[in-house]
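Below you will find the structure I want to go over with you.
Of the protein chains in this complex, one is absent; all others appear in place.
And then chain A:
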């Protein structure tokens, strides 16, 4: 009797487990197929978009009428951005595939700059046409490689999930056609080095960073002393010093310490010992001092940096800390690229952080030509719908990474504030920003 019951019991539970297992398996498969399909879509769209890109560049070259040219270039810009989006959805991050992405965005930049230009007045130069021809050739090569991969994928039913698994488990992906295919694409792109694609203007990639630094290289003892002076005069024995590796933009020395609940961190340049990043972290108590008082503390801290004059341009309170942005000023002109940010604890006014990377990267004794336009003339260039509240002269870096002297106008329309930069030499509207710093708390509304 008991035996029959037991047998029946085990039989039922075995069948039950089997059914449950099968259903789990089905569910898992459904999810896997879903993920696989997403990858497949991104991949096939990528190949389609690259092909489209190739065609569009071709027809741009064949085009004669300028009215058609601008929309065509805008179209190229759009397609490159879509192709880039597709790449972003493929599991390629840990594969060397970033050259191709860079290449795509460079085509995009080139197309954008030429598309927004008035081609009636400034037609494509010989050089630019030649560049387009090069891009046409390169895109053809990429397209062909991708089409080959696509063909194999479709013929052999290759799955992206396998690539995922292969990449996840082990780096040496032996015989994976997809991975190999993409490696070939990447090699092709590497072949046409980025330099020749230079988009016609000095981008920051090509100029050397931190070239204006002054001073001599620090010895270990000097570095310790400098670090301690910035980190609340902490005992140099407590500091841990490390040098930066070869990937750093500028050789730096890092000092850090841990002292009870407090820890500190400082990055300084090896040359001259200029502090780039300083951070002190400790629990901050309830705010006792106001933002204004804190900004004074921040300002007196900045003075230690040996800068002639800085001006507070932005302040905001985040809970019980205040964050302040200063820029360099000279002859009442603000130099926005030379910026530094400070963080002050509002419980006792202690400076908790300094970020002066931008400042040391850009700051130098520049020669800025005096404005050609009068302020009156510049005012006329501002949209008459806007009410001008404040104006001053300032230097900004524009879209093509050039430093330009501008008239800066703070204007309002309805309840919104806009900052307008009008080039003081040629009257062009260099930049228009919407100034928004606060946001309502959504959790109170929902």
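In the analysis below, contacts are C-beta pairs under 8 Å (C-beta built on N, C-alpha and C of every residue); 3 or more make two chains touch, one makes a residue touch a chain; residues count from 1.
Here is the rule we use: contacts and distances are computed from a predicted model.
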If you look up the hidden chain in UniProt, what protein name do you find among "Spore cortex-lytic enzyme", "Monosaccharide ABC transporter membrane protein (CUT2 family)", "Ferredoxin-NADP reductase" or "NADH-quinone oxidoreductase subunit"? "Spore cortex-lytic enzyme"
Could you tell which one of A:27, A:314 or A:380 touches the chain left off the display? A:314
For the chain left out of this view, which of A:249, A:380 or A:402 touches it? A:249
Looking at the whole complex, which of A:40, A:70, A:106 or A:391 touches the chain that is not displayed? A:106
Among the options A:229, A:277 or A:398, which residue touches the chain absent from this view? A:277
Option touching the unshown chain, where A:61, A:152, A:291 or A:333 are the choices: A:291
Please output the residues of chain A touching the missing chain, sorted low to high. 39, 84-85, 88-96, 98-99, 101-102, 105-106, 109, 164, 167-171, 242, 244-249, 252, 254, 256, 258, 263, 265, 267, 277, 279, 281, 287, 289-293, 295, 314-318, 321-323, 325, 339, 341, 343, 353, 355, 357-358, 389, 412, 415-417, 435-442, 444-446
